[in-house]
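With one protein chain removed, the remaining protein chains of the complex are shown where they sit.
Let's turn to chain A:
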Amino acid sequence: MDLPALFRAAAPPSIPPLHSAPSPRSNYVIEKDNNIAIEGRNLNFSIKTRKGGLVPILKDCSLSIPSGQLWMLLGPNGCGKSTLLKILAGLLNPTSGTLYLKRPKSFVFQNPDHQVVMPTVEADVSFGLGKLNLTEDEVKCTVSKALDAVGMSAYMQRPVQTLSGGQKQRVAIAGALAEACKVLLLDELTTFLDETDQVGVIKAVKNSLNASDDVTALWVTHRLEELEYADGALYMENGKVVKQGDGSSIMNFIEARQSSYINRINS
C-alpha cells in the first residue's frame, strides 16, 4: 500500500479512530494496527508560568506515521516540534490526548554531547544495553553491528571527545540502533553539522531503516533539502500539525507559504 499517498491530501490530517477508547488522562493505547508506528490524537500540552497561568505549547495536535518509514517533522521555531518529540519519547507527559507508539523506542538529542554518556565509543553504544541481560559476546556483536551501520566500526576504542560533531552524532545514532528499537525519534541531528556530515548522518539513518523493515524514524529538521530523503513529512505551526503528506507536497506547501509571505511584505 502506498502509505504516503494516503496522507497526501490530508490537510487537516484525517486519522482513523483508535481501537480502544482512552481515559481522559491516559497517554498510551497499546492495541493498534501493525502498519502504524506512531499515532497521536488531540495531544495537548501546557506549561505553568510562575504566576500560575497556563501557556499552551501543543493544541489538539494529531499525527499518524506508518511503520518502516523515515518521516520528517518541520515547522518554525517555537511551534512545538521538540516538545512533541519529547512527549513521544516519554520525557514529558501530555496534558490531554491519546498516544500510540511502537516499542522499544529511542530518542537522539540535538546535541550529541548531551546524548553520549560514556567516555569511549564502544562503551557508549553498549550503555543502552545495560537494561537487558545479555552476554558479553552478544553485546560485542550488537555494538559492532550498530557501529557498522553508521560507518563508525573503525572508531570503537576512540575517546568521544576526539570525534567530530558528525561522528559523535553517528555514535549517538548507533547507541539508539543497538537497542533494536522500533521507533527512532531524532531531534534536529544535523543542526551543528556541515554538508558532508549532514548527508552522512541522513544516509546512516536511511541505511539502518532499510536494513530492517520494522524500524520507523521521526526526524525533526529545519533543512528543507533533507526532505528528499523522507518517505513522508509533517508540518507544524502554532502547536499543531497543519499538513501531513509526502516530501514533495510538504515542500510545495512550504514554498507556497513563503511566496505568499513575500508577496504580503512587498505589497
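Just so it is clear, contacts are C-beta pairs under 8 Å (C-beta built on N, C-alpha and C of every residue); 3 or more make two chains touch, one makes a residue touch a chain; residues count from 1.
Note that in this section contacts and distances are computed from a predicted model.
Per the UniProt record, the absent chain's protein name among "Trafficking protein particle complex subunit 2-like protein", "Protein ABCI12, chloroplastic", "DNA repair protein RAD51 homolog 3" or "Protein ANTI-SILENCING" is "Protein ABCI12, chloroplastic". Between the chain not shown and the residues A:S82, A:T98 or A:S126, the one that touches is A:S126. When the whole complex is considered, the residue among A:K140, A:K206 or A:R257 that touches the unshown chain is A:K140. The hidden chain makes contact, of the residues A:F45, A:W71, A:F107 or A:Y235, with A:F107. Within chain A, the residues in touch with the undisplayed chain are 89-91, 106-107, 109, 111, 113-120, 122-123, 126-131, 133-134, 136, 139-140, 143, 157-162, 175, 179.
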